[in-house]
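In this view, the complex is presented without one of its protein chains, the others remaining in place.
So, chain A:
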Amino acid sequence: MPAGRPGPAAQSARRPPPVLPLLLLCVLGAPRAGSGAHTAVISPQDPTLLIGSSLQATCSVHGDPTGATAEGLYWTLNGRRLAPELSRVLNTSTLALVLANLNGSRQQSGDNLVCHARDGSILAGSCLYVGLPPEKPFNISCWSKNMKDLTCRWTPGAHGETFLHTNYSLKYKLRWYGQDNTCEEYHTVGPHSCHIPKDLALFTPYEIWVEATNRLGSARSDVLTLDILDVVTTDPPPDVHVSRVGGLEDQLSVRWVSPPALKDFLFQAKYQIRYRVEDSVDWKVVDDVSNQTSCRLAGLKPGTVYFVQVRCNPFGIYGSKKAGIWSEWSHPTAASTPRSERPGPGGGACEPRGGEPSSGPVRRELKQFLGWLKKHAYCSNLSFRLYDQWRAWMQKSHKTRNQDEGILPSGRRGTARGPAR
């Protein structure tokens, strides 16, 4: 038997139907004036039942006594005729039906159980709601955009499918005081989510939970306690620019602006950069970019278009010790590395995580050497920046020398472009 608080008795577990704002001059079950025809009533009307349970129903005909008879009546369920052995005539005007081991309802509006006359005409109908009570929702996660709102998401109970419409309600309250509030904007980021747009307090914990209710019962999630400041996210960094680094064919410079919505608050932003080659789906991630608004990508392929994105994690707002929540990625920005006559070296500031063939041993060893120098020698000005400047200078003088000597990119000699000797 499924978990969850038991609901009302299954067969009578339906709310009274709301009043339709129409005058029904004739409904199924009421005799038609002067027609001589007969109609019927099915009992029970619109029952709610557990999966696997049984239903006993009756179709009672009334109307023209000489014509009203249970003989010849038959049942259909969702348009399919039910086997005669499931029915039996109780009396001249009543046909009974027993359905055992019911399956879950086929549609949320209820399974259509219909009583037919011998000629196939519809005498009466009743809608069956067969399902399960809800299970406890779990895995609630919440985040606040710039401390202004709160969005929460959850997972429905373990099995999810109850075969009945199940209503989920996100509730919240301040931990030590205040009344229960109900979230009102649902399905903002998926089917099981809700958005609280305003009137949220900071520096004081909230208790948040989800209540699931359907015709067969209800269930409540565990309570999540959080402070808005511990679940802050923000907008992606705006104004992301990617540009070449002089003539360096294996590097690109990425610059961005810190998210303006949080600029007035003390926080230590973390940033992540990801980039990929134009015709690839594999992103490489640079995630050691702390509290800076620029980074240089190195070890790139020359003459290649790269797409770059940046995101921000505003952790530490007002002293929060929690990890913070990453923003969405910024819109992709593209730039191309200069074409090269020889493959570029690998590695550099804001190096990608592994895999890049040109972040090779030369650059790695140089990095280690520079680190050692800083500790043991008075060379505080040494940096990769200086090294890159030197490389740019080297390439320039290499090109100039090749031109003077008429050396083609492949290394073969060709016609000199300089003045004739």
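Rule of thumb we're sticking to: contacts are C-beta pairs under 8 Å (C-beta built on N, C-alpha and C of every residue); 3 or more make two chains touch, one makes a residue touch a chain; residues count from 1.
Please note the rule applied: contacts and distances are computed from a predicted model.
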Chain not present in the shown complex, as UniProt names it (candidates "Vacuolar protein sorting-associated protein 51 homolog", "Phospholipid-transporting ATPase", "Cardiotrophin-1" or "Glucosidase 2 subunit beta"): "Cardiotrophin-1"
Which residue of A:His165, A:Arg244, A:Lys322 or A:Lys367 touches the chain not shown here: A:His165
Given A:Gln56, A:Ser109 or A:Gln368, the one touching the chain that is not displayed: A:Ser109
Option from A:Thr58, A:Ser126 or A:Ser193 whose C-beta touches the chain left out: A:Ser126
Chain not shown: contacting residue from A:Thr76, A:Thr204, A:Gln272 or A:Thr293: A:Thr76
For chain A, residues in touch with the removed chain: 16-30, 45-46, 76, 78-80, 106-114, 121-122, 124-127, 165
